[in-house]
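The structure follows.
All protein chains but one are shown in place.
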Amino acid sequence: MKRTTFNQRALAYLLIAPQMAVTIVFFLWPTGQAIVQSFQQEDAFGLHTNWVGFANYQALFADPSYIQSLEVTVIFTVAVTFSSLIVALLLALAVDRTVKAGPTYTTLLVWPYAVAPAVVGVLWWFLFNPTIGPLPYVLGQMGYNWDHSLHGQDAMILVVIAAAWPQVSYNFLFFVAGLQSIPASLREAAAIDGAGPVKRFFTITLPLLSPTTFFLMVVNLVYAMFNTFPVIHATTQGGPAGSTDILVFKVYEDGFVGLNLGSSAAQSVVLLVIVIALTAVQFGWVERRVQY
Amino acid sequence: MAAITLEAVGKTYTGGVTAVHSIDLDIADGEFLVLVGPSGCGKSTLLRMVAGLETITSGSVTIAGRKVNEVEPADRDIAMVFQNYALYPHMTVRQNLAYGLKNRKMAKAEIDRRVDEAAKILEIGAFLDRKPRALSGGQRQRVAMGRAIVREPAAFLFDEPLSNLDAKLRVQMRGEIKQLQSRLGTTSIYVTHDQLEAMTLAHRLVVLNGGAIEQVGTPIEVYRKPASTFVAAFIGSPAMNLVQAQVEGSTARLGSAVLPLPEGVTPGPKVTIGMRPESVKPVAPGTEGALILKTAYVEELGAHRLVHGQVEGQNFVCALDPEGEVGDTLTLMPEPGAVHAFSAETGKRLG
Partner (left out) sequence: MVENRPVLNFLAHLVLIIGVAIVAFPIYVAFIASTHGPTDFLSGLIPMTPGHNIWHTYGTMLTDGMKSSGMPPLSLQMGNSLIMALTIAIGKIAISIISAYAIVYFKFPGRGIAFWLIFITLMMPVEVRILPTYKVVAELGMLNTYAGLTIPLIASATATFLFRQVFLTIPDELMEAARIDGAGPLKFFWDILLPMSRNNIAALFVILFIYGWNQYLWPLIVTTDTSHYTIVMGIKRMADVTDAQPQWNYIMATAILAMLPPVLVVIFMQKLFVKGLIETEK
């Protein structure tokens, strides 16, 4: 807030009203609904709702398909986060070394961020198509029989690649910015002290890059957990046999397709807790960064 | 043009900090009044209450006979020059000057006339079509002044307008502001923490300390008769020497030195003696009642030299002509009438 402020209160309320209205009607109210419904159950005809305490949650965690979904989510999230981070870091380090061509490479590497995850999914779905796709053909030559509609592992690899692909661009940009913000004098001092490029990377660059890395890790975890719905929906639809059924896809399927209100609501609340935890970590980090 | 009156003006911020305690001031029409004091003493707060940027929590402010406590800044007929100039970065110099006039629905021809006139006075005509970013610090400062001038207000309010300039430019702009003010004859309140700026600009000085007035007077009055040790130490450079001494009749004793006290100092056991560095002069060694300064180091300033050291274990500085060698000890005598006495308890002036 400013030292001096305007005192037209009515105007202030008017200015903030649209944001508040949308926030309350489409964010807070539905979230509240989800929380309430997670403690309720509808009867078979949808006429009565009863309070059932934690029954929905108990049912949820007793459901093997939900447990599988949790496991799948962990594998998927970790795989997407780490593969996109490592590839991006490698590219960023390479760009950092090139002097003149850097901006050109950057332009050629950032645009996948703009491609909709759903479109990315369809592209890789096509590339990996077992009958006509070029990648299964190459794999077949190497003796691997690729079929993501039958093998869960193939399906997982497919969705991880599709989800990580646009995210590499994003991470790349932040790594480049992070590398550029490391004062050249530090690396120069290390070079004068006789540290070679590899040693410099591990003793100077990587530690100084750790705030960026940590920040990106949280952002990527959130992305992989919550924003990858289109990738799954446009490709495997959670299959085969639930092998790519991540939590956000399951909540949609059970609630929107299966119309299982109580379970879907309980799943929503679980997701909510996860986002809150990740946000807390992220903001905790921001606080710490401020103190540097 | 107008007189400004402050009656028991006070400010307590939400949160409980009282920045200004009940201040009374009469500022005459056309007067150049300078508020001076250390950082945090409430100068800006007081000025901003006059401007209408801070609410007044007690007392009243009157501009040209009109009580303005509840009047919006725009309607107080004042113009303000800020320390960081607060020029609108996306507008050209001309637009910056014209903005306040346009908002007042002034005729285009009149706006142009005033802008051109101000540009001429301040010699900023050459960059009227530039953005502030493309100006030097000094030029920006002029534009900020120009924005105040075109308004032809009842009063100018300045909040440390020269603090962001380098030393040389500051001296130059100081002179220009002084000339401009006497030419326009506009009542002005000027805030600074630089005592030299205050001395050179002011018709009258107000020394503030901790939100209250320590002393009001012309620069010479304040220099010659500081009302307290605070003022004594604040006005004048290098600062006045303040040393503790014993009262013996109508004199003060400091080790072997015996100093005459001004008339009317009531005897007490202790007193704070003030002597300006430039008003003590060397005398022949062994002179009766003289101060003995043990020199520590010397600063050569060209026109004179400052000798730092101790008298009876208390820090002391004197300004001497830069001739000859400086020995390990100096024998010094204050000029007649140059000894100030202050209460050792309250710091208030005695006599």
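Letters are used for the chains, namely A and B, taken in the order the chains are written, and counting of residues starts over at 1 for each.
We adopt the following convention: a contact is a pair of C-beta atoms (placed from the backbone, for glycine too) under 8 Å apart; a residue touches a chain by one contact, two chains touch by 3 or more.
It should be emphasised that the depicted structure is a prediction, and the values quoted were computed from it without experimental measurement.
Annotation: of B:A3, B:A28, B:L53 or B:L196, B:L53 touches the absent chain (contact as defined above).
Screening A:A55, A:V78, A:A118 or A:I157 for touch with the missing chain picks out A:A118. Against the chain not displayed here, subunit B makes contact via residues 51-53, 72-74, 78-80, 82-90, 99-100, 103-104, 147. Hidden from this view is one chain, which touches subunit A at 1-9, 11-13, 15-16, 18-20, 22-31, 33-34, 37, 87, 90-91, 93-95, 97-98, 101, 105-120, 122-127, 131-134, 137, 165, 168-170, 173-174, 177, 184, 187-188, 191, 197, 215, 219, 226-227, 229-230, 233-234, 248, 251-252, 255-256, 261, 264-265, 268, 271-272, 275-276, 279.
What we mean here is this: only the chains that are shown with their structure count from here on.
Centroid to centroid, with C-alpha atoms defining each point, subunit A and subunit B lie 60 Å apart.
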